[in-house]
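Got a structure for you, questions after.
Every protein chain of the complex appears in place save one, which is left out.
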Amino acid sequence: MQFPSDNWSGVHTKIMEAILAANQGSVPAYGGDDLTERARQLFCDTFERDCAVFFVATGSAANGLALSQIVPPFGGILCSDVSHINIDEPGTVELFTGGARLIPIASEAGKITPDQVHSEMRFYNPPEQRRVKASALSVTQGTESGTLYSIAEVEGLCEAARSHGLKVHMDGARFANAVACLGCSPAEVTWKAGVDVLSFGATKNGAMAAEAIVFFNPQQAEDFGSRLSRAGQVFSKNRFIAAQWVALLTDNLWLDMAGKANAAATKLAAGIASIKGCEVVWPTQINEVFATLPDGVAEQMREEGAQFYDWLYPGDKWSGNLQRMVTNYSTSDKEVDFLLGKLELLLT
Amino acid sequence: MQFPSDNWSGVHTKIMEAILAANQGSVPAYGGDDLTERARQLFCDTFERDCAVFFVATGSAANGLALSQIVPPFGGILCSDVSHINIDEPGTVELFTGGARLIPIASEAGKITPDQVHSEMRFYNPPEQRRVKASALSVTQGTESGTLYSIAEVEGLCEAARSHGLKVHMDGARFANAVACLGCSPAEVTWKAGVDVLSFGATKNGAMAAEAIVFFNPQQAEDFGSRLSRAGQVFSKNRFIAAQWVALLTDNLWLDMAGKANAAATKLAAGIASIKGCEVVWPTQINEVFATLPDGVAEQMREEGAQFYDWLYPGDKWSGNLQRMVTNYSTSDKEVDFLLGKLELLLT
Amino acid sequence: MQFPSDNWSGVHTKIMEAILAANQGSVPAYGGDDLTERARQLFCDTFERDCAVFFVATGSAANGLALSQIVPPFGGILCSDVSHINIDEPGTVELFTGGARLIPIASEAGKITPDQVHSEMRFYNPPEQRRVKASALSVTQGTESGTLYSIAEVEGLCEAARSHGLKVHMDGARFANAVACLGCSPAEVTWKAGVDVLSFGATKNGAMAAEAIVFFNPQQAEDFGSRLSRAGQVFSKNRFIAAQWVALLTDNLWLDMAGKANAAATKLAAGIASIKGCEVVWPTQINEVFATLPDGVAEQMREEGAQFYDWLYPGDKWSGNLQRMVTNYSTSDKEVDFLLGKLELLLT
Partner (left out) sequence: MQFPSDNWSGVHTKIMEAILAANQGSVPAYGGDDLTERARQLFCDTFERDCAVFFVATGSAANGLALSQIVPPFGGILCSDVSHINIDEPGTVELFTGGARLIPIASEAGKITPDQVHSEMRFYNPPEQRRVKASALSVTQGTESGTLYSIAEVEGLCEAARSHGLKVHMDGARFANAVACLGCSPAEVTWKAGVDVLSFGATKNGAMAAEAIVFFNPQQAEDFGSRLSRAGQVFSKNRFIAAQWVALLTDNLWLDMAGKANAAATKLAAGIASIKGCEVVWPTQINEVFATLPDGVAEQMREEGAQFYDWLYPGDKWSGNLQRMVTNYSTSDKEVDFLLGKLELLLT
């Protein structure tokens, strides 16, 4: 009954094997090795175009550093009010951008709309030196509420952003889950839709520590290596991060794994929704289920060993009891059934 | 018909005389002069206690620097969503704090409540390393909407803040207007109510460029001179800033001036409210009137020479036409009557 | 016997009159007024070209902000080891650039050479992501040691800088003194010689608080207003700063005043050099005299009311006793003679 977070999971066998295989003698440090080059090539193949790819160790670093490249220190970043950069990263964007400000937009089910972007920009456009210069829109795909933007929705947000001169960042900590559910090509939902830079996460999807920053226009990445280096995010033995990506991007392993996590969540959500007194509050489109349970039930479940979190938001975003359950590539049907069984037992 | 902002006004005669009188020969630079010392003493007298007082040149600098002393770089600052630090200062707080984040609270008539502070803090308390560490509450007195907090309301906010370990900053760009209206002692509405540090503005109140940062507990000001110096806010000829404060704080000039500005706004608001089709949307407690006028009227007034601004907010804070009119110490009855006359003419 | 610093001086009568004259009614805030426009035009006239001009309140702010526009946060700035930015501004450059690093070069008599620039750049060129990206050279004119660069020397430094892709900043806190001594046009020693941006100070030259940042290529100033605003350096009543510049730049007042200060220093230096046991250690080319006096003499002079400072450097830059004496526009022959007389009395 382990549903606390996808980052509690271990490393997929194939990824671990790739790490082991990379441990061959002396190779150039700081990403000058062949394996890093191969990983970079696989990104270009995956996205069907030349990309500038950089490797970092955490998703927070990926988001903050990606944004630092497209937003000036006196800039502003429109984002969902429940985005990870807004409520789960303590000043990371501010640190790496040198002080840019988040402009949170009230989301529904984790999602924001082009109209909301236009509405905010009535205040920020034309730019005025006494206000932050709104410079980018950050879109989370899949969202922190377990939902997805369709390709058309991403296109709509990007169009709205561009009409105000904003660059577009995509927080893809669960990008694999999103693509696996949409069944689209990675290109369609990113640069073809108007995204400039993607934080592409694999750690939640069975890697050890592997996050990538992908600039779809390599020219936008000028001097980005200096930003990484100053942030302490250039790894001397980068081959071991590259190896993880090579494994993931070979034979669609990343999508297979994400698909399994999604399927487990779908099953879990359906099961919970069918239990009296329980409600799944948002569509379960990736690997996260958000549900309300009758009073005291979550606590009882946890006493019996279940692992999932009470989910909080700042201010008056959500009142009452919300539970988040997250699946991952290794979640088994048995685990899902076991949790559902326990829950049913308590509630009938 | 000049109501664009109180900072369009000139310098009060007595303040200009004080500046002239300060121009006597060679005196120590960087605030080591007697006049600076005298100004500091007058602050202590005015607030009825020992204070640590620092002089800066703009209100934005005062807010950002004051907050930088009580909030760590990974900290968060609760504030009204319409506060000057949130919508009219482009990253100043982030710059001086080294990256702290504003946590805007949805205000009504510019004001926030203790309950809202408690509601936000359900998320931020206890502190969690993956969230910003909420560290301070910034209260604007009088507010950006022309309203006031009563002494009891300030006390309530400070109590709520303290119960969560937050320090309290007061943005007093229009502090004089607030005290003049409340008729209280400056101490009552600041440190006696629980405020730690005050940005005390005089530029909007007839000074040339005179803002002060007042720490009510001098021990909280440790090394603050270094913060000012690095920000380029230590003035070699500080005597000329000090002279302005000496003039203002002598014989209650600051309160007389603010009282005049308030009275003009009160008269203006009453006049507008009595004209058909016009509405004053928030109580006019200091020197700002916020009103809605029938379609096209503001534009017509401006064509005829009236000076006041369309007032915008980000997002969906306010839909429709809002006008802000600001009075100052030198606003005459005649000017108010003239504007009201024009308005009446257009609307009848 | 007041020679502590030129910033102990008062405000020149003509400048004060200009401030008084500017106090006429309501005018647009934040530099939207006519006087600011007129000051801007006078800068263009003075430098014989279109410039982008911005006003700030202190020299530290001018330096830090000017550099922030031409140096990225991961950049480096070559400068003299005794430059004001390196030893008298506590992290200002770092604050405003968002973390750029000073690369101090060992100066002689306050001056550095093109060869030294080349020598440093052997390490920093070509750029390498694990090193700061050397991006600018900051040249102090006149220097902190009372010396000057000739036009040819400025040209030489700028050429060296450009050959490595560095932009050039000039710290002109005493620019007036330099131009007055060189007898050249302001253009010759700045943009015609290769300077990109100038911090032009007037506070040490008889203003109240008036520093300007001048970009000789206006396109390099994009978004610079946002940088000023976020730094709390946009003045609502900017007309009073503009008035000072209008007075200074009219009829060459700035050069007359600086010339007087220079002449007093020349006289003082000659006098000291002629007294047995005293040595003027560097050529006195502007308004600062650096001298060594026999043991105990400086202390005795100060006991008798003389004002000048023991001058220190970090590390092993200078061992032994160094005294700095600074003249200003209002220093009289009588004052100089009085000090020399005292000194002679003590030493004969």
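In order of appearance the chains are A, B and C, and numbering begins at 1 in each one.
One rule holds for everything that comes next: contacts are C-beta pairs under 8 Å (C-beta built on N, C-alpha and C of every residue); 3 or more make two chains touch, one makes a residue touch a chain.
Computed from a prediction, not measured in an experiment: that's the story for all the values here.
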| item | value |
| --- | --- |
| Among A:Q69, A:T190 or A:T203, the residue in touch with the chain that has been omitted | A:T203 |
| From C:M1, C:A52, C:I70 or C:I103, residue that would touch the chain that is not displayed | C:I103 |
| Listed residues A:G25, A:P126 or A:G320, member touching the removed chain | A:G25 |
| Residue of B:S80, B:S107, B:N177 or B:S229 in touch with the missing chain, whole complex considered | B:S229 |
| Absent-chain interface as seen on chain C, which is shown | 73-75, 87-91, 94-95, 99-106, 116, 119-120, 122-124, 129-133, 312-316 |
| Absent chain, residues of chain A that touch it | 2, 4-5, 7-11, 16, 19-20, 23-30, 56-62, 64-65, 89-92, 94-96, 203-204, 208-209, 226, 229-237, 240, 307 |
| Residues belonging to chain B that touch the chain removed from view | 30, 72-74, 98-99, 127, 129-130, 133, 223, 225-230, 234 |
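Heads up, the rule we're going with is that only the chains that are shown with their structure count from here on.
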| item | value |
| --- | --- |
| Contact distance in steps, from chain A to chain C | 1 |
| Same-site or different-site touching of chain B by its copy chain C, using the half cut | same |
| Most widely separated chain from chain B, with each centre as the mean of CA atoms | A |
| Chain A on chain B, rotation in degrees - Cα superposition, rounded to nearest 5 | 180 |
| For chain A paired with chain C, centre-to-centre distance based on mean C-alpha positions, whole Å | 50 |
| Separation of chain A from chain B, taking each centre as the mean of its C-alpha atoms, in whole Å | 40 |
| Cα-centroid distance, chain B relative to chain C, in whole angstrom | 34 |
| For chain C, residues contacting two or more additional chains | 30, 226, 229-230, 234 |
